[in-house]
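Note that this complex is displayed minus one protein chain, with the remaining chains in position.
Right after this comes subunit A.
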Amino acid sequence: MADALVDYDDVLAAYDPALGLEVHVELNTHTKMFCGCPAVFGGEPNTQTCPTCLGLPGAMPVVNGKAVESAIRIGLALNCDIAEWCRFARKNYFYPDMPKNFQTSQYDEPIAFDGYMDVDVDGEIVRVEIERAHMEEDTGKSLHVGGSTGRIQGADYSLVDYNRAGIPLIEIVTRPILGAGAKAPDVARAYVAQLRELIVALGVSEARMDQGNLRADVNLSLSPKGSGVLGTRTETKNVNSYRSVERAAHYEMRRHAAILNDGGSILQETRHWQEGSGTTTSGREKSDADDYRYFPEPDLVPVAPSREWVDELRGTLPENPTVKRARLQAEWGFTDLEMRDTVGAGAFGLVEATVAEGCAPQAARKWWLTELARRANESGVDIADLGVSPAQVAAVQALVDAGTVNDKLARQVFDGLLAGEGTPEEIVAARGLAIVSDEGALGAAVDKAIEANPDVAQKIRDGKHAAAGALIGAVMKEMRGQADAGRVRELVLERLS
């Protein structure tokens, strides 16, 4: 086993990476894929179930029309062809939390196929080809009780919650992405990030990676440089943040190279991503000969979306993300670098939403990329999951614009927001953060500062206005930062001229 990873530059000197991404999106339909049970996250175990999603003998599935609509819209947004006629198939295998011991999925007849997405990787557009997007149902969830790890090994017993069983999923599969070289991990990250933005824009899923609404499997293989022969791949399952997608690809490239350099061969298997250590561990061995005994699901009639309907749905698509990005960059007046940083931080949609709430674009960018990005990083979450909404950011900036607080005080408002202390206005009031513009109080503080710093005062009287900074600083300190710096400067100069 390769304990020592190969240095990344050395990987690239010897090998070409091939990347493939499979992303599962849980749709936000009101009901499940094949029954009328509510399709919502959480709930007491096994309360959102019926004979169909429990797979009871005799129960039958009926396709959720809204899920088909979402699938078509995703397919169209990914520039796919939409099948005129397609079917569901049974994927037969035994799995503890799969009630029928087969999954109703699509096999050789997916609803959408042959598409692409142009992905912005640090300003460079990379075309990722989409092989297919197909519909299927989610499984239940196992809870292993006892033992120390919460995993099945060592557990005393296992419980299964079928609330999630039957929630509609769309699986989006790319063709192998070749030629990305050193940027393969960045492409993986940017693809998942942009795909998620698209899903959010389509409104078809909550797309929360931390809750498993959107799960990425990262396939990776290496081939000897220039050989053009695809190597054996591993599939790192259920990676749940952009950063982890990038790190998983990076790690697997270095791990594969170590094995190959030692003359070993890669085992075709699934891998589990370990967030803490930034490594992957072995999962299930998986060969191409996995025999799922697919055959058309006889309980479901074929899905044959009319061309009129598809065209109608085409009309509901949001603007193409690449086009939209160029348009908004121009509207916002961002430099290429500013734009790249915004996208790279996963803040594009947040900035957009904040601007839509009335905030100036530069201010929105500043808050998300500095203050909020720092806090998200400290908490180890994506900034979208930090718990501050675009509307709140816009409200904070509105307070700055009104002169109620300055940037420094605004940071304390964010403290209050994250602590759930109410609206920005309420936090300013409760914490007493508003800037003091009472002339009497300011005047007294200015007089006090002049008295305490006679040398500085003399310099200003001599015409060296630049020295005013020291007095302003003293006033701000006295006022605990809650003074209007511009007004303080005016008062200082008034008194000393």
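Keep this in mind: contacts are C-beta pairs under 8 Å (C-beta built on N, C-alpha and C of every residue); 3 or more make two chains touch, one makes a residue touch a chain; residues count from 1.
Here is the rule we go by: contacts and distances are computed from a predicted model.
**Student:** According to its UniProt entry, is the unseen chain "Spermidine/putrescine ABC transporter permease", "cysteine desulfurase", "Glutamyl-tRNA(Gln) amidotransferase subunit A" or "Aldehyde dehydrogenase (NAD+)"?
**Tutor:** "Glutamyl-tRNA(Gln) amidotransferase subunit A"
**Student:** From the list A:V40, A:A59, A:I259 or A:A391, which touches the chain that is not on show?
**Tutor:** A:A59
**Student:** Using the definition of touch stated at the top, determine which of A:E124, A:D262, A:D299 or A:E494 touches the missing chain.
**Tutor:** A:D299
**Student:** Consider the whole complex, including the chain that is not shown, and state which of A:P17, A:G75 or A:P99 touches that chain.
**Tutor:** Missing-chain contact among the listed residues: A:P99.
**Student:** Taking the full complex into account, what residues of subunit A touch the chain not shown?
**Tutor:** For subunit A, the residues touching the absent chain are 51, 54-63, 90, 92, 94, 96, 99-102, 289, 291, 293-295, 298-301.
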